[in-house]
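Each remark here refers to the structure printed beneath this line.
Of the protein chains in this complex, all but one are displayed in their positions.
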Amino acid sequence: MPYSRTDMAAKAAADIPEGWVVNLGIGMPTLIANEVPLEREVIFQSENGVLGMGPAPEQGKETPWLINAGKQFVTLRKGGSFCHHADSFSMIRGGHIDLCVLGGFEVAENGDLANWATSENDTAPAVGGAMDLGAGAKRLWVVMDHTTKDGRPKIVEKCGYPLTALSNVSRVYTNLAVLDVVPELGFVVRDIADGVSLEELQAKSAAKLHTRA
Amino acid sequence: MPYSRTDMAAKAAADIPEGWVVNLGIGMPTLIANEVPLEREVIFQSENGVLGMGPAPEQGKETPWLINAGKQFVTLRKGGSFCHHADSFSMIRGGHIDLCVLGGFEVAENGDLANWATSENDTAPAVGGAMDLGAGAKRLWVVMDHTTKDGRPKIVEKCGYPLTALSNVSRVYTNLAVLDVVPELGFVVRDIADGVSLEELQAKSAAKLHTRA
Amino acid sequence: MINKIVNSLAEALSGVKDGSTVLIGGFGSAGQPDELIEALIEQGAKDLVCVANNAGTGHVGLARLMELGRVRKIICSFPRSANSVVFEQLYREGKIELEIVPQGTLAERMRAAGAGIPAFYTATSHGTLLARGKEEREFEGRHYVMERALHADVALVEAWKADRWGNLVYNQSGRNFNPVMATAAELTIVQTQHIVELGDLDPEAIATPGIYVNRVVQVDRGAPWAP
Partner (left out) sequence: MINKIVNSLAEALSGVKDGSTVLIGGFGSAGQPDELIEALIEQGAKDLVCVANNAGTGHVGLARLMELGRVRKIICSFPRSANSVVFEQLYREGKIELEIVPQGTLAERMRAAGAGIPAFYTATSHGTLLARGKEEREFEGRHYVMERALHADVALVEAWKADRWGNLVYNQSGRNFNPVMATAAELTIVQTQHIVELGDLDPEAIATPGIYVNRVVQVDRGAPWAP
């Protein structure tokens, strides 16, 4: 049975140790925060100058001046702080973010990520902070479905879509498996959903999947 | 009679309008602050992250954590603020300081300033923030004696000492005169101390002095 | 007495010229200087280059300015939002230029403009479409792209509190691009919810010192729950 979105978020969350500073991309990655218990102190950063985000506010307690990069209302936990955009991206681009988790269109076996434009002729693609995060975070993980809605593999030998960042993805959480991306080797299966065979997983991937010896 | 140090500071101070942000170099330029009345709001900046310095503190009220670039105790006036060194030098290097007043070894008729090293072989000359201020402030004035103690002119055609900043000095206050430095022309006498003749001033200068028509 | 406070939005926007590059603070609706944008629409300047994180939504604010044909070019990181209908139509029709800049590079280019740095190198966008035509260079085995400072004529900023010297503090994530933009423009115009006495802002907490601010106008954004 494939992992649900919550399963995928929970799997990624379980791999985040206390003390890491983590930036979660908009969409599916955002769900990860809900799966990290507050007592495990993980510091969530948002590009718009928020360090130390807490859970969503109670209804009626939202403030329009406190949002995350996905423009959702958030809270600040004790120990959190605000800064301006250049300082916020200094954290990101200077290599001070332990982990960034992004969504993806494709991940290649060399760690390339495509997640911002669907073709070279895409009119007005929106990059946001994805290229900064892709190039700057200490670790880059991707959370995405294993294939597109019409069944095309998103795990590929070489990205067909325009790249976001080169060679930086080190792990992918999909609805079928968790894959490491190992330099000089490629995708290595780390975990696989119950009832999904390695053959099926390989068939739904457009790059060779390795298994640990 | 030559201007005293206080006269020189007062002359420079009189030329600073309300609202300017001003950085004063260590030594003689620092005296200028005393000659600007508090009700004329001039905002004094110090390289070490102090914007809006007030007068020296009363005796016994000094705090070692509040000093200027010359390491003298200062105060902060209402409206003042603190920032870190990179932000402070962004103000300076980004062209946001209306005026910087530095001391000088030599000023040349093209506006070059030498004020940090006495020869190319100077062992361990100390530059501090002089080159940043010289290149970055909107206006650069110099306050210095007209000649060295042994009578050598400091107003010159071309600096002999290593340069601090190129072509940026626009006015010089000396103990004998106030000189403008005009592009394509050179030194123009703006004011001259009582009892000092133009001939004497020219004799004590190693560059042509012009007078206003 | 230094007094940067002006009495009306019209006065705040006076003198903005056709052809200006205008920085617009805010991220989402947080820290967005809505009243100043409306006042810019009133003011009439056209042929503008607008710099903002997004390309406007709905038919108000920046989107309205574009719809009126007053924006020649937009420089932003994320042009396609949920409701960026005006931009998308103008862009399809070839009636507006677009420069997409990674969000961090956008912030850093303005920071560089404010700090006297004409150009810098960054790893962001290396090897991507957005690095096309840009100088690349290797430092210690890693590849970087050269990016240029982004200077502007005008910055529109939303602050939470201001004093007559133009010192500013912001409200939580309303800070975002605002302090950076304030440093990069010739004329920085601020709308603030509160005006306080000189000396009332904590000197350790002033996020934008008045040195970067030219005009301040008070507007009521009506948010009783905010600090």
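Lettered A, B and C in written order, each chain numbered from 1.
We adopt the following convention: a residue touches a chain if its C-beta (ideal position, glycine included) is under 8 Å from a C-beta of that chain, and two chains touch if they have at least 3 such contacts.
Computed from a predicted structure; not experimentally measured.
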Under the definition given at the start, what are the shown partners of the omitted chain?
A, B, C
For the chain left out of this view, which of B:Tyr3, B:Phe44 or B:Phe89 touches it?
B:Phe89
From A:Ser90, A:Asn110, A:Asn168 or A:Ser205, residue that would touch the chain that is not displayed:
A:Ser90
Touching the hidden chain in the full complex, which residues of chain A are there? Just list them.
18-19, 21, 39, 41, 43, 45, 51-52, 76, 78-83, 86, 89-96, 136
Pick out the residues on chain C that sit against the missing chain.
108, 112, 115-124, 137, 139-140, 142, 144, 148, 169-170, 172, 202-205, 207
Residue-wise, where is chain B in contact with the chain that is not depicted?
46-50, 61, 63-69, 71, 76, 82-86, 88-89, 92-93, 117, 120, 123-132, 135-136, 162-166
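Everything below uses one rule, namely that only the chains that are shown with their structure count from here on.
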Going by the touch criterion stated earlier, list every chain that contacts chain B and also contacts chain C.
none
If you average the C-alpha positions per chain, which one ends up nearest the average over all of them?
C
Starting from the mean Cα coordinates of chain B and chain C, work out the distance between those two points in Å.
35
Geometric centre distance via CA averages, chain B-chain A, whole Å
54
Separation of chain A from chain C, taking each centre as the mean of its C-alpha atoms, in whole Å:
28
For chain B, residue numbers touching 2 or more other chains are none
Among all residues of chain C, those touching at least two other chains are 111
